[in-house]
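Omission of a single protein chain aside, the complex is shown with its protein chains in their original locations.
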Amino acid sequence: MTDSKFDVVVIGGGSTGTAVARDCAMRGLRTLLLERDDIASATVGTCAGMISSGLKYRDEPDIMKMCSTEVVYWNHIARHIVMKNPILAPLLDLSDAASDSSYMESYSEHVEERDVPAMMFLTPDATLEIEPMLHPEIIASVYYEEYFIDPFRLCLLQALDARNHGAEIRTYCEVIDFEINDKQEIEGVIFYNRVFGTTERVTTKLVVNAAGPWAHKVAKSAKEELHIRLNKGAHVIFDRRIVNTGITVKAMDGRWVYLFPHENTTLLGTTALDTWEDPDTLVASFDEIEYLLQSMETVLPSIREARIIRTMTGVRPLVPDFKVPERNVTRGYRIVDHGENDGTKGLLSFLGGKLVTCRHMAEAVTDLVCEKLGKDIACTTHEKPLPGNEDDVDIIALSKEYDISLHALERMRARRGTEMLKVLEMTKEHPEWKTTICTCEPIIEAEIRLSIREEFPQTLNDLRRRLRLGTGPCQGTFCTYKAASILSEELGLAGDDFLVDILDFRAERWKGIRQSMRGEQLAQEELAQGMYACVGNLDQSDVDYDLKPWEEGH
Amino acid sequence: MDENEAFEYVKSTLKKEKITPYHSDELEIVKSIGACINCGLCINHCPVVASVGLDRFSGPRSIAVELSRSPPEFWATADKVYLCTGCGTCREVCPKNVNIPEIVNIVRANIFEHRPDLVPKGLMIVKEIIEEHNLAFEPWEDKEEKEESRDMRLERLGIPYIPDVVKENAEVLFYPGCQAEERAQEVREAAKAILDYFDVDYTLLDEFSCCSLPSHLMGDAKTARNLAHQLKGKVKKLGVKKVVTTCAGCTSNLADLSVRDEWGAPAYHLLEYLVEEIGFEKLADALKKVAKPNDVHVSVHDPCHLIRHTSRQVMEHALNILRLMPGVRVTESVEHDNCCGGGGMVSFHASEVANSVVQENMMALEKTGAERLVTPCPLCTAQIENNLFKSGSSIEVDDLTVFIAQRLPKKE
Partner (left out) sequence: MDLETDLVVIGGGMAGLIAGTIAAEAGLDTILLRKGQSATAYSSGAIDVIGYLPEASEPIISPEEGLFALSRLYPLHPYNVLGYDKRIEFEKVMENIVGRTKDTVTWLKAHLDGTIAPLMGDFESNMHPITILGTTKPTCLIQKTMHNGDVQDREDSVLLFVGIMGYADFNPSTAAKTYLEDRMAAAGPPRKVGHCIIQVMPFGKPYNVSSIELARHLDHEGSIENLAEQLKEHIEQIGATHVAFPPVLGLQDALKNKEKLEELTGTTVFELLGFPPSIPGQRLQRALETIFTKAGGKMLLGHEATSYLKVDDNLKSITAASPRREIKIDAKAFVLATGKYIGGGIAGDETGLRETVFDLKPVTGDYHSAMEIVPSRFTSRLSISPTGQPIQSCGLSVDPRFRPVDEDGLEWAKNLFAAGAVLAGYNYSVEKSGLGVAATSGYSAAKNAIEFIKEVA
């Protein structure tokens, strides 16, 4: 057991946890972030990345205001990973609009600060010119704009920025217990290191529980009861941008579902099902996929002809408002100070919240932490840019200088902003690292090596979150073995571990591919089986492969 | 904001976000690209990859799985997409027939609209010529000189001159294409001689204009649509039943346009017309009548726009016609169906790429021992002829239409 002292330990490497670690570190607190898996490996890693205007929550004007303000901050501190999506809400009959007219006003209240127009109506002809795939009988559409952020890079950049400010970031470390003294004060945190199989302990008086859908389990380790409402949401992912703008439509149950271009794919989401399952085991069901497709089909009849590459599933950790539908649960957040209610002192737990407000949540909890520590330090997370946001990048000039394709560089820029220069620098000594490894994204070898060296991935799946490795049409069919070799070289792994890495990543991709298997995915899978089973003979491999949570019971 | 202002506003936002909405007639192509499983077979067959390597041209599969996925980033493909010669080899070997040649045009059109600064200069020059003259080449300044050049060529080749005919309600419109109209005039005249020989009721256009393929290929979608519209008007006005051309590119493009724009007159290559309308019997009779044919050993080049954009059967027709010719011996080169590099407008801005593509063809051609190469496309003829000449080869190149006209007897 190691023993080190921290002012605060943050549990959870999602959007909230990494934002808290960043804020704490920037205010000079000795900060440790513990994540049981990888950064952005759960809820935030399965969202659409919308940093929403809060349109869906117009009954909560404060939240809408907060969302709007936060969007402005994101555009200031992380513009290199932010993009804007124009969105159409096509109307097939008047009732689509009439039942819900207040949203136009609510949305329009804060548009100026976000630099977007007020909502407006478009004629059917105009709508069809913008999106010819829409149903020819639409009577009008409502147009508005929202901002989106790369949720993986956001979390990682927050974590890296926290580290740059002195925080320690430990992934694959699962909190298993707390040390609590007679006065019911936290004295230490005990966690299990899943990479080395060791148990470690650290000293701290303050713990921020940002474990999302596991928040109640973390609280339970401190013998605290935390009520939470877990709600499953699934997305269907298409191989490319299949629509020119985002499309939103009312689903059969009256909820809104959306089709958003996202990076170089399109996301169709979401469902909302209350769940009590282990979030790790969840996959999208046939019904969820049909619910989404059939809802979108009402305005976009050809949606089924597009190539579905996979599904993804996450769990929303909502505040425990029950007896209302998911959409009526507040998207505000709560900070539960367990010590306030005769519970464990020093344990602060998050409930609820949204991606767009994660910085705000962090500011609030860090204020509280500082207060408890008797420190008065101002928050600067909304002012100081995240790494890479410093300047514009001249892709055309860099392409000439380094002889790397424009598109590879443009994609790299979308992940790293000015930090991409570090990658390019590596290619001076190793020109062979300009080689494309993931052909869909694309990603060059130098960026994979840099990420392994500086962004603490342990698996190919972690590299996927950092680089979008294996997220394209072929779903890693062709980059899995190449990237596994590089990971193996960089981490000095044994041959068997190299094969395990391949099997792990195939399993992780398959988790999402399998549920929506149809059309060209049948051919894609025949090819993947042909490579890894038929030629590679990995189906017969006798390496120590641990079943994944969603594979157990097989 | 009223609805019109709103639309204008939205369009300006889309422009800012570099989004060009797909046209409804492009959706089929976009859908086809979605079938790519990234297998890379196309890379093994792409003539540009073979000539310049995967680093310079990342190949058809990268166009499908990488470069064509996100319209707002299409501008960042400008260093790759202009190197595609549009030969269609990838589509032909692809198990899914992913329509790479057409998605390339869509991507180029997007760059043309949003980042004209990234369109290769050589293409912009062609664009200006087309805009000014409705032709892909700078026309002759002096009409008389043009005629003199024509007559000299015809005399050298021994092809009779048939005066131009323009009339309404003819059976066939003969459409020579820009190359034969302005440069390779002998092809235009040879076709007329052939049609005349077989008593085909044909007409020419009153005023020739480009079929729009070059504009389409460089991404100038607006000009392409204008030219297609112009041509449709002319075809409709003449009231012909069929359109016949001698250019491979025109064949596939006119075939598309006649369907898309509902001309009511299908378009064919002259070879197809000869085999399917005139028939082998008549052809054989005519070709056998030549008194003392010279023995000649030829090889054949298959134009991409005929074999891969139209049908491989067209070259079967070509070979069958050659077999009817007394004294003509044909040896096929192993690269007979390899792209000559002359397509996709590549030669207009990266001639070194176009010329390196044709090297394989030339090496294989030398191995056949043929003294002459024939091909039913004036553009392929020019591309191969220039490169053979530069390499000091003794092999001569003829457009197949000219070759046929030369071997027809004098009309009785």
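All chains are identified by letter, namely A and B, in their written order; residue positions are counted from 1 within each chain.
In the analysis below, a residue touches a chain if its C-beta (ideal position, glycine included) is under 8 Å from a C-beta of that chain, and two chains touch if they have at least 3 such contacts.
All values reported here derive from a predicted model rather than from experimental measurement.
K.L.:
Which listed residue (A:Glu225, A:Glu340, A:Glu432 or A:Asp544) would be found touching the missing chain in the intact complex?
P.N.:
Answering carefully, the residue with contact to the hidden chain is A:Glu432.
K.L.:
Hey, which of B:Glu66, B:Asp256 or B:Asp398 is the one touching the hidden chain?
P.N.:
Final answer for the missing-chain contact: B:Asp256.
K.L.:
Could I get the residues of chain A that touch the absent chain, sorted low to high?
P.N.:
Residues 286, 289-290, 304, 403, 431-437, 445, 478, 481-482, 484-486, 488-489, 494-496, 498-499, 502-503, 506-507, 509-510, 514-519, 522-523, 525-527, 529-541, 550-551, 553-554 of chain A touch the chain absent from view.
K.L.:
What is the set of chain B residues that contact the non-displayed chain in the whole complex?
P.N.:
Residues of chain B in contact with the hidden chain: 37, 39-44, 49-50, 52-56, 58-59, 88, 91-97, 252, 255-256, 275-276, 307-314.
The rule we apply is simple: only the chains that are shown with their structure count from here on.
K.L.:
Using Cα averages as centroids, what's the distance between chain A and chain B in whole Å?
P.N.:
49
K.L.:
Using the touch definition from the top, list the residues of chain A that touch chain B in their complex.
P.N.:
It comes out as residues 83-84, 86, 117-118, 120-123, 126, 129-133, 143, 145, 239-242, 244-245, 261, 263-265, 302, 305-307, 395, 399, 403, 405-407, 409-411, 436, 439-442, 472-474, 477-478, 520, 523-524, 527.
K.L.:
Which chain B residues qualify as touching chain A in the complex?
P.N.:
It is residues 1, 3, 6-7, 9-11, 13-14, 17, 19, 21-24, 27, 30-31, 33-40, 55, 58, 61-62, 64-73, 76-80, 95-96 of chain B that touch chain A.
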